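All protein chains but one are shown at their positions in the complex.
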Amino acid sequence: MLKMNNNNTQPLEYSTEQGRMNILGFWIFIGAEIMLFGTLFASYFTLETRTGSGPAGAEIFELPPVLAETLLLLTSSFIIGLGIHAMRLGRKKAMMTFFIITLILGAAFLGFEIYEFIHYVHEGASLQTSAFTSILLTTLGTHGLHVTFGLAWGIVILIQVIKRGLTPQTANKSFIFSLYWHFLDVVWIFIFSFIYLKGMM
Amino acid sequence: MDFFERFLIPHPSPIIYASMAAIVLTTIAIIVGLTYFKKWGYLWREWLTTVDHKKIGIMYLISALLMLFRGGVDAIMMRAQTSMPENTLLDAQHYNEIFSTHGVVMIFFMAMGFIIALMNFVIPLQIGARDVAYPRLNAVSFWLYFMGAMLFNLSFVIGGSPSSGWTSYFPLAGSELSPSVGTNYYMLALQISGLGTLMTGINFIVTILKMRAPGMTLMKMPMFTWSGLITNIIIVFAFPVLTVALAMGTMDRLFGTNFFTTTDGGMDMLWANLFWVWGHPEVYILILPAFGIYSEVISTFAKRNLYGYNSMVASMVVISLLSFVVWVHHFFTMGQGAMVNSIFSITTMAIAIPTGIKIFNWLLTLWKGKIVFTVPMLYSLAFIPIFTIGGVTGVMLGMSAADYQYHNTMFLVAHFHLVIIPGVVFAMLAGLTYWWPKMFGFMLNERIGKWAFSFISIGTCVAFFPMFISGLDGQARRMYTYSESTGFGIWNMISFIGAIGLAIGFILIVYNIYYSTRYASRDVGDDPWDARSLEWATHNPVPEYNFAITPHVNSSQALWDSKKNGHTLFRDGLKEIHMPNNSGVPFVMSVFFFIFGFSFIFSMWITVIASLIGIFACMLHRSFENDHGHHISVEEIKRTESEVRGAKNE
């Protein structure tokens, strides 16, 4: 239910009953997402060595683009945190600036990832090559799709903040979006450690 | 013409042509009927766009009942085919399609639909809420489930049904060995309805955690609500695994990936593992709400409080945890070795402990009670012995060395039907009969109900007990025929007779609904069963806003306390009520999902992209929409309340 009883002792995004429920619901959704990526990781570890006639991870992984992606995503996660901080201080302009930087970094990440995928295909590691490449590209691709969706979502939220200002609703949406973005960052840290670093070692 | 050839059925038969004709005629009849009676507007306003949890619950119920009959027809055909050795009613391909769709329809679209129907209708009422946490999302959930079900059923007449079993083991289900689109239907339809189920899971967890009436602490929730909470937690953690497995299966079949193939490193066992990592918790997703219903019904008709409330809750928590660590028992015979089998054998048998606690708690609830044998109570009482047999044979199956002999045989089929039918179907029928007056304002006829009960409970025993014997005699499951020398004939014939009994029982239930709709008294009061929990504290039929005044709760049986112990439920005065608005977007979005799924199945990528754009447009619309719902004024509440009372006094 959309109860509107404003509660001033809490941050704007928590100020309505519906807002609080949305945040809780989103945490539960993140629980489901953890299971989703957990399943992908479990499958990855199972199929990691089953390279068939295709290349193994060590043969195709390249450190520079991966490091760049990691750096971009980590920074963006930090910056969206600044954005939420600005939002809590009621500084709409600053918040929007931080959000825009976040999205730009996200887009740059995506650019590198697309480059990386093209590189893999050139190296003879396409989606169909082997069980290993299938699960590798599916796991990375699932994360990449999440980032892509996040970009679109972030833009939509920005437009709403511009049009409506910082209301309990837009603040709530922005906060939930930041949770999502942090979550993608956490997933990436796992991808970086357990797919790339482990694969290159 | 190449384009249209893909829609043809690979193995047509008169049954399929008849179904095609029936589907077309029914569709025309529905369209003509709606137009003639000018009901399009009513349908759209009151049902297709509704976000009311009660109406959504009823739509789930109708869909689940339809699916029950679809799956039931499959079952009867299977039993008929195997009732005699060397029978030629169905050929191998049709038999394979039918047992595959029977499993899928019964688990995903009947049982899941049914439990979500009852959760939708009952839980918000039981916790004294006005709706669920996200009413709009709830509508999306329903329509996704519905579209998934419709999509799956379409396979029968367009393109051919899946035929590799409800478990769809690869490589059998891969594109090489199952080239028809049947398994694509399986993958896409389950994906779409699974998405809906996941949303339901999130929605109900938040609803139960955040929207309980004042005073209702977690340990004062009615047992059905507790079971709902735990079920939905399992849903949230189990369904993503299915999502991934189905996505991989789809990619293997359509994009040539190598997850479960037999070449290039693919691993068929990965599917089996992922499927059952989801599949075993799924069993408890179905059975826990059923346990909740039995707890409500037994306590109501034993006229006693539920015995051992705390241990009931604890045992459900334990079951939910164990449900995630037993999946290997579905393939003890895959060669994991004695060590792994031993571990999973022990975890499997350990589930019997919390389940046993529940059985004894129900028995102790009956003890010193004042037992009334109503139809819901009869189902609950028959559940105890039949489920006990199903349960102890489950423990037998859990002994992995012996499972080498039970696995893939009719013994297993007997076991899981004797768990799922009393565990889920009886509970759904008990719940349906029990909450029917709350849903529709009149009772189902008890006499017809008892007849239906007799046919169903005896039919269940007759249909499935012989399978224990033929299983131990070496009859593998999923065999479309067998020779006379095997001696399986007699047991399968008995099974068929039992199946007919079950069918008669279900037909009687339909007749009962028809009969009671026409003749039953509408004057049943708000609390016809003399029940204990909050859903009976509001009017019949339930007003849009559920409770005019939010109730105050003091115990897990607040209504009972207000009736017997002088507890005051409604203390505050009337206040303006805020309610969500209806919306057509969930329905439209699900239609896009349907088109998306259908085009994906047939690899029609242009429509896939177009429908995806449609889906995102709906999400965008939702995001920008400024919908704050509407308010019901005190005047209007007073009017509604007096109308309801007035109707009651007639």
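Going by the order they are written in, the chains are A and B; count residues from 1 in each one.
The rule is simple: contacts are C-beta pairs under 8 Å (C-beta built on N, C-alpha and C of every residue); 3 or more make two chains touch, one makes a residue touch a chain.
To be clear about the criterion, contacts and distances are computed from a predicted model.
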Chain left out of the displayed complex - its UniProt protein name, from "Putative ABC transport system ATP-binding protein", "Sugar ABC transporter permease YjfF", "Quinol oxidase subunit 2" or "ABC transmembrane type-1 domain-containing protein": "Quinol oxidase subunit 2"
Sole contact to the chain not displayed, among B:207, B:273 or B:433: B:273
Option touching the unshown chain, where B:40, B:360, B:605 or B:624 are the choices: B:360
Selected from B:34, B:254, B:479 or B:591 as touching the chain missing from the view: B:479
Selected residue (touches chain absent from view) among B:317, B:371 or B:574: B:371
Omitted-chain contact residue, chosen from B:388, B:554, B:607 or B:640: B:388
Positions on chain B contacted by the hidden chain, ascending: 92-93, 96, 163-165, 169, 171-172, 177-178, 262-270, 272-273, 302-305, 307-311, 328, 331, 333-342, 345-346, 349-350, 352-353, 356-357, 359-361, 363-364, 366-373, 381-382, 384-386, 388-389, 392-393, 395-396, 398-405, 407-409, 457-458, 461-462, 465, 468-469, 472-474, 476-482, 487
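As a convention for this text, only the chains that are shown with their structure count from here on.
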Residue ranges of chain B touching chain A (in the complex, touch as defined): 129-131, 133-135, 198, 201-203, 205-206, 209-211, 236-241, 243-245, 247-248, 251, 255-259, 261, 263-267, 270, 274, 277, 578-580, 616, 620, 623-624, 628-629
For the chain A and chain B complex, residues of the former touching the latter: 1-4, 17, 20-21, 24-25, 28-29, 31-33, 35-36, 38-40, 43, 46-47, 50-54, 127-135, 138, 152, 156-157, 160, 173
